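Handing you this structure, nothing more for now.
Showing just some of the chains, left in place.
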Amino acid sequence: MDSLIKVEPSLATSIGPINLDKPAMLASGILGISLDVFNRLYRCGAGAVVTKSLSKEPWDGYPNPTIFSVGSGGWINAVGLSNPGAPNFAGMIKPNKEVPIIVSLVGSVPEDFEFMIKQFEDCSVTAYELNLSCPHVAKVGLEVGDDPELVKKIVSSVKNSTKTPVIAKVGLGTAHYLDTVRTAIEAGIDAITAINTIRAMAIDVETQRPILSNKFGGLSGTPIKPIAQRCVFEISSKYDIPVIGCGGVSTWEDAVEFFLAGASAIQLGSAVGDRWVEIFDEINGGILEYMKRKNYSSIKEMVGLAKKP
Amino acid sequence: MQRNRDRPTIVTIERVIDETPTVRTLVYSDDVMPNVLPGQFAMVWVPGVNELPMSVMIAQEPGKAAFTVRKHGLASTGLFNIKVGDQIGIRGPYGNAFDVKHGKLLLVGGGTGLVPMMRMLTFVRSTDDVTVLIGAKSKDEVFFEDLANRLLEGNSHKVIVSTDDGSYGQKGHVTDILEGLVYETRFDGIYTCGPEAMMYKTVQAAHSRGIFVQASLERMMKCGVGICGSCCVGEDLVCRDGTVFDGKHLSNNKEFGHFRRSKAGILENY
């Protein structure tokens, strides 16, 4: 083959054992409660969809207001992990053949996770993502991620319960997230998603109240991008583990920045609110153009390039 | 501070109108909400209570808009109890709007589903022939009949009220009357908002006869902007793809008229 003929670039990527046709996934908690919607997003160009974080039992979540904008692509939410529960949800996605679905799970003890994973035995699940980082619900999320012993137990037990790849999603909590990452790696995790929302709040000056019914929520979107990027850079510099970048992606440039920082794929959530489902095709198109211009044939060639001295 | 559509802007209630014992209209001044399209809604924050989706009601005064709320559960009761001088937060407007055809129009509304219908009446042309069909359980619950007549003063029009118990207007379900109307008249457009069973039958009746029909759906809403997923109906997100959908589209949606989701997102029969 003539080396001057440029290869048509491919958007396919792999995150350790997980292979995807496209590198931009829907992040957990976004539009994620219906198989019909997953199908639509997949047709719109999402490489995979991550489900809402599921618990053993259905949860109603917090009362409204649960989400609002802080401007400039930033959102604060305290949906409170409302979800139909793993058993209901597993029933709903059973018909799925086509869409790469990553099932996000929250729980407090290893048994919670083992129970939930059992529910999905007959489902086509691309990977599990353990949410160790929700900043606004007691007893799960960050309260688990901030406890290294518990992380170790949960990851080990999940890895023992399934052959499906397992991802740990980390965020900025009260402990050092790099310690959570290390513990998860030691317990056999296949990949890391970084980061979740960051604990935050906003107050209305007229009524003099926090806007969220829960007072505190998680900040997502554009404002957290520079923080998420440094986490991806730090994790992938310090450990030999595939990383999925998440936080504030809303353009193809953002996605490429995360690849250069060391992410093998990205997730996005808030930007769907600003730009709707077309965002996946827009980002895919932009990445392809960039790859052509820079003469890359695969996403892999870009991953971590910003670390060159 | 520049107004942010997706963060509550505080407005003060200036007038409260009792429409029925359980329905009130709350009037406020605002720059944005008086000018929304029929079918558009706001997310309304009742500080310390809850936030809920509300169609934007007309207020018949420049620079003013309103909400018409039926007292129901926690959130709507909180809003219902708001007094003159109290502050609420509003964000939006959200959603698409009715595609207002011209000629012979039929509007089918039940309860607070009449709100977008009233706004729509401000968009009809004087040459349009407009029939408004108002459904209610009983006499007590009828409202907006006079308003509809007033808004249509210059038009060839009819306002028909039906009550389930026959205590006012015609006796029976709106949908029974509807069957008669579409049999008699070839409408250029049918529009409906109200209880889903009513909308489902209206859409069926019209769509099966090839008449253009649109319905404005209601679902549990948290974000209003297409992030949280709580408002999905099949593959559609009511807040973002709707709230207004064509009959053609709806007739392919297997959840419309049959299922809705609970706060936890579990599919339930209507």
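A and B are the chain letters, set down in written order, and residue numbers restart from 1 in every chain.
One rule holds in what follows: contacts are C-beta pairs under 8 Å (C-beta built on N, C-alpha and C of every residue); 3 or more make two chains touch, one makes a residue touch a chain.
Quantities reported herein were computed from a predicted structural model and do not represent experimental measurements.
This structure file describes a complex whose protein chains are present as A x2, B x2, with one copy per kind shown here.
By our rule, only the chains that are shown with their structure count from here on.
Centroid to centroid, with C-alpha atoms defining each point, chain A and chain B lie 37 Å apart.
Across the interface of their complex, chain B is touched by residues 29-34, 36-37, 39-40, 52, 58-61, 63-71, 75, 77, 79, 82-85, 88, 92, 202, 204, 206-207, 209, 211, 213, 269-270, 272-273, 276 of chain A. Across the complex, chain B meets chain A through its residues 4-8, 10, 43, 45, 47-48, 50-52, 74-75, 87, 89, 91, 222-223, 225-230, 232, 234-235, 237, 240, 261-267.
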